[in-house]
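Take this structure first; my questions come after.
With one protein chain withheld, the remaining protein chains of the complex are depicted in position.
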Amino acid sequence: MTVARPSGRAPGQLREVRIQRGYTQHAEGSVLVSFGDTRVLCTASVENRVPAFLRGKGEGWVTAEYGMLPRATHTRSDREAARGKQGGRTLEIQRLIGRSLRACIDRKALGERTITLDCDVLQADGGTRTAAITGAYVALVDAVQWLIKRGEIKRDPIFGAIAAVSVGIYRGVPVVDLDYAEDSDCDTDMNVVMNDGGGFIELQGTAEGHAFRREELAAMTALAEAGIAELVSKQREALAG
Amino acid sequence: MTVARPSGRAPGQLREVRIQRGYTQHAEGSVLVSFGDTRVLCTASVENRVPAFLRGKGEGWVTAEYGMLPRATHTRSDREAARGKQGGRTLEIQRLIGRSLRACIDRKALGERTITLDCDVLQADGGTRTAAITGAYVALVDAVQWLIKRGEIKRDPIFGAIAAVSVGIYRGVPVVDLDYAEDSDCDTDMNVVMNDGGGFIELQGTAEGHAFRREELAAMTALAEAGIAELVSKQREALAG
Amino acid sequence: MTVARPSGRAPGQLREVRIQRGYTQHAEGSVLVSFGDTRVLCTASVENRVPAFLRGKGEGWVTAEYGMLPRATHTRSDREAARGKQGGRTLEIQRLIGRSLRACIDRKALGERTITLDCDVLQADGGTRTAAITGAYVALVDAVQWLIKRGEIKRDPIFGAIAAVSVGIYRGVPVVDLDYAEDSDCDTDMNVVMNDGGGFIELQGTAEGHAFRREELAAMTALAEAGIAELVSKQREALAG
Amino acid sequence: MTVARPSGRAPGQLREVRIQRGYTQHAEGSVLVSFGDTRVLCTASVENRVPAFLRGKGEGWVTAEYGMLPRATHTRSDREAARGKQGGRTLEIQRLIGRSLRACIDRKALGERTITLDCDVLQADGGTRTAAITGAYVALVDAVQWLIKRGEIKRDPIFGAIAAVSVGIYRGVPVVDLDYAEDSDCDTDMNVVMNDGGGFIELQGTAEGHAFRREELAAMTALAEAGIAELVSKQREALAG
Amino acid sequence: MTVARPSGRAPGQLREVRIQRGYTQHAEGSVLVSFGDTRVLCTASVENRVPAFLRGKGEGWVTAEYGMLPRATHTRSDREAARGKQGGRTLEIQRLIGRSLRACIDRKALGERTITLDCDVLQADGGTRTAAITGAYVALVDAVQWLIKRGEIKRDPIFGAIAAVSVGIYRGVPVVDLDYAEDSDCDTDMNVVMNDGGGFIELQGTAEGHAFRREELAAMTALAEAGIAELVSKQREALAG
Partner (left out) sequence: MTVARPSGRAPGQLREVRIQRGYTQHAEGSVLVSFGDTRVLCTASVENRVPAFLRGKGEGWVTAEYGMLPRATHTRSDREAARGKQGGRTLEIQRLIGRSLRACIDRKALGERTITLDCDVLQADGGTRTAAITGAYVALVDAVQWLIKRGEIKRDPIFGAIAAVSVGIYRGVPVVDLDYAEDSDCDTDMNVVMNDGGGFIELQGTAEGHAFRREELAAMTALAEAGIAELVSKQREALAG
């Protein structure tokens, strides 16, 4: 079964992925991640405090905030700061990023610190949340290494890697890493977060058109597994660089 | 493999489900749904207007709002109206309910009307969003029937039924319809929305402890399919009653 | 002087009043109160903290919050949590409920605790604030008894009972406990809160049409006294049950 | 029965009342009203539009907003504009002022216009809401006269006068027009709004200490009647001036 | 070069300036300042606490808040408290007032106290921010004297005086202290804050029409210097009074 993806990619082919560390200079970790034309700046900030519900428990916290520059998209969207609140989509995405990254860190070993991952979309072309998770992982590692180098923590609290990709059914064919053209015209859209051991961390699938079947779910998760394995390699390369 | 569920239920056993129509008198549809001790009041309100982005297109809209009474839970939570905003969890849930129910309605056939599903949790014991979706479907049908009886719409815009259930891995065992005791102590928690044709509408899984594997995903979706089939029967009984 | 009340009731006749304790299971006090078709869920929540202005003074606090489910009314009203603020009417009512109930409790004897009375209207047919006060009193007693049973407080801080009813001039005739049909078509509407000793706690009268005269005031307060005596009996029965 | 009022006034004696018209120059009506040391600036602004619920009905609207300068009081209170919302007390008062003044105007005769009464407390010493109502009435008359002089409306839409005063039980004695010293130490506090025909428009009584009895209510309303008659004379003098 | 200023004033002539101390009674400093028809009530409130960023540093803080009564202007503007936020213009002005007055006070000598300057415009005719700064300085001195008289601080923390005036290019001619008629029709508008030593504290110039030239800047600052010297004399007179 073949279908022409708008980009000409094969069904299981990711867009060009770039992970640029040290993109800005102040943050303890700062990564510009690109999935094709989607570009997200992910910074990791270390602070020596934890939210109220964790005070005095000897544990740290990892959290995320997500934003989209007003003209990251085809038409300008309102600035959330000017409107006075973050929309439901924004809150949903930043909760997803935070939960995903907490799945690879031993919060006891982190100690009473908070690492905040700010994921700001400079340019959007589909898959901003999966790019954000994939880039934020690298920023998180850099921030943790910064703590280790300064002797603030003894052992590395990070176990395993976390990456994410979208999969979907586009004109009847399961495909990976949807761009905007596919995303706005597909039947099913699923975001998958996995670790480098092949375990699922988050799975969020939505039938946009027809309901999807068990076999389609299996095909999509298989594509996601392969794509995420590739993304984890890219993360390793970037961290080795 | 056996495990004692706190409630003594079998892994594939739902809690007692009750669907009480006409619970309040003003709404076009009004359903009190109970999944065990979880009780959600779902009302469907018909209004002759649509959101700005749909004006003049001859299509209707179905949307949802979700709320939790402050003392629906073990300890009192802040009233969102008093805090001045809805939290991320609330927005996420009401977006899910709205998307799920839009998957069973022909919005052209509905005409330029909005049906709002208000899902308010009177008492919470796990699974409030799945109970809300299951109950809101019945309220939606009642509201549509009200429109048909008044001659405002000609043909039934609803195709198929929508129901939802949670599944998870509790102490290593896949189980269906988690109550609070299980929910707060499980490794994986997944909310599944399906139609009566066995197609998936939404799938949202989160690894709370260990990442979950492909086989666990399959076991959970199988449990969800069976549970949702049972819920759809309950909906039919209620609507026939 | 006779007038046909829409409900067929006599001028001094209350609607059917029901007070159902233990309506939900988590709150220390939980009461569903009905004045005819008006149904309000009143929960009392005990917390071991007091507002900042009372810290360290050895006194407790009793406060109230009020909400109306969006479709408790004939037409759907906006959800206050979604609008981002509580309206003036809501704030006015919750301040009234809080003040009323603080009039029957010795806050020193309560100790440094807060009891919050959440009054949520499930269905509205006039008189929601008076039903809320009448039901919240019972929930408050239950919460205080819970504290006494656990040995957390020694002596009962509650002195006397508090109940409330509306009175008004409907088509020239003073009547008690107005339902929505009367409320929206009356000349004067007054909410009266009294204790079981026949003393006035709050009196809030508004001339909707003609200004009311001294004699009308006297007739209305007399009706209120009788109605509240009856409500206090209902509270006693419920608490004895 | 005698008691020393802190101010040395007799129980039925008002504070010195001054009503200064034309206090500021831009508003169609602008009145500085003083009840002793309580000083409130009341402006009436005419606008050729009505709220959405009145559009096209050929009726006007009268509404009020109330504010307290941060240092009108003994200790500085937060600026509501800076806090981002008006408090419950503010909303309650401005709703009261608006309702009170709508009781003396024929909104059909006003035509599709809104008159907004802004009541801003420059200095507070008890009774700010009653002073505001009494002063706002004069500002309203001035604004209506401005409309009549410009030929925008034909017949005077105002029938009767509206004034307000507080009464209370101070150390067992019914007194009128409480200042701050009395207000913060009294058993009962009641705000009474009446028209010049001796009819009650609003009555809001609160037992701060003991519940008040029927006889006390009668004594307080009698004091209010006399006080309001005096205030209406002051309004007439000011308007004749 | 001559031009008829709408008010008939000479280019370098200020409007009539009045500085009335003790305008209200509760604040530690309370000044009604008038620049012609512009009237601003400036109160200074002393509180024994400092913002979080200064705690424990042995320094005080001086800050300002600015407000405009809704009908201080020709047409009614929305009440910021009702809109739920202070506008950009308000925030800009109150930041300017605060910075200006911090330039004349030794915050170490003030000790851990905050003085808040509330500047509320009762009537606006151009130049409200410069009147506010000029009046707030006098209120600040009064508040500091109050602290000194009570023995709470030993040495006067105020060094020098601060005053402000607007200058502009009106129909080609540099003029001082623009009223509303000039302000809304001028090419350049500049607000200048200086101390009594002739030093500039703040300079904020905006070309409304043509860009202004170096020579015009010089002419405007010269006018400002003369005007501010006159204002400082008025402040001295008022403080001596």
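Each chain gets a letter, A, B, C, D and E, in the order it is written, and its residues are counted from 1.
Keep in mind that, in the parts below, a residue touches a chain if its C-beta (ideal position, glycine included) is under 8 Å from a C-beta of that chain, and two chains touch if they have at least 3 such contacts.
It should be emphasised that the depicted structure is a prediction, and the values quoted were computed from it without experimental measurement.
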item: Omitted chain - touching chains that are shown; value: A, E
item: Of A:L41, A:I162 or A:M220, the one touching the omitted chain in the full complex; value: A:L41
item: Sole contact to the chain not displayed, among A:G58, A:G84 or A:G209; value: A:G84
item: Hidden partner chain, touching residue among E:W61, E:Y170 or E:F212; value: E:F212
item: Where the unshown chain meets chain A, residue by residue; value: 24-27, 30, 37, 39, 41, 43, 45, 47, 65, 67, 69-76, 79-82, 84-86, 90, 116, 118, 120, 122-124
item: For chain E, the residues touching the chain missing from this view; value: 85, 87-89, 91-92, 94-95, 99, 103, 190, 194-195, 197-207, 210-214, 217-218, 221
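Criterion: only the chains that are shown with their structure count from here on.
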item: Approximate Å spacing (C-alpha centroids) for the pair chain B, chain C; value: 33
item: Set of chain A residues in contact with two or more other chains; value: 85
item: Category of the chain touch graph - line, ring, star, complete, other; value: line
item: Chains that touch, pairwise; value: A-B, B-C, C-D, D-E
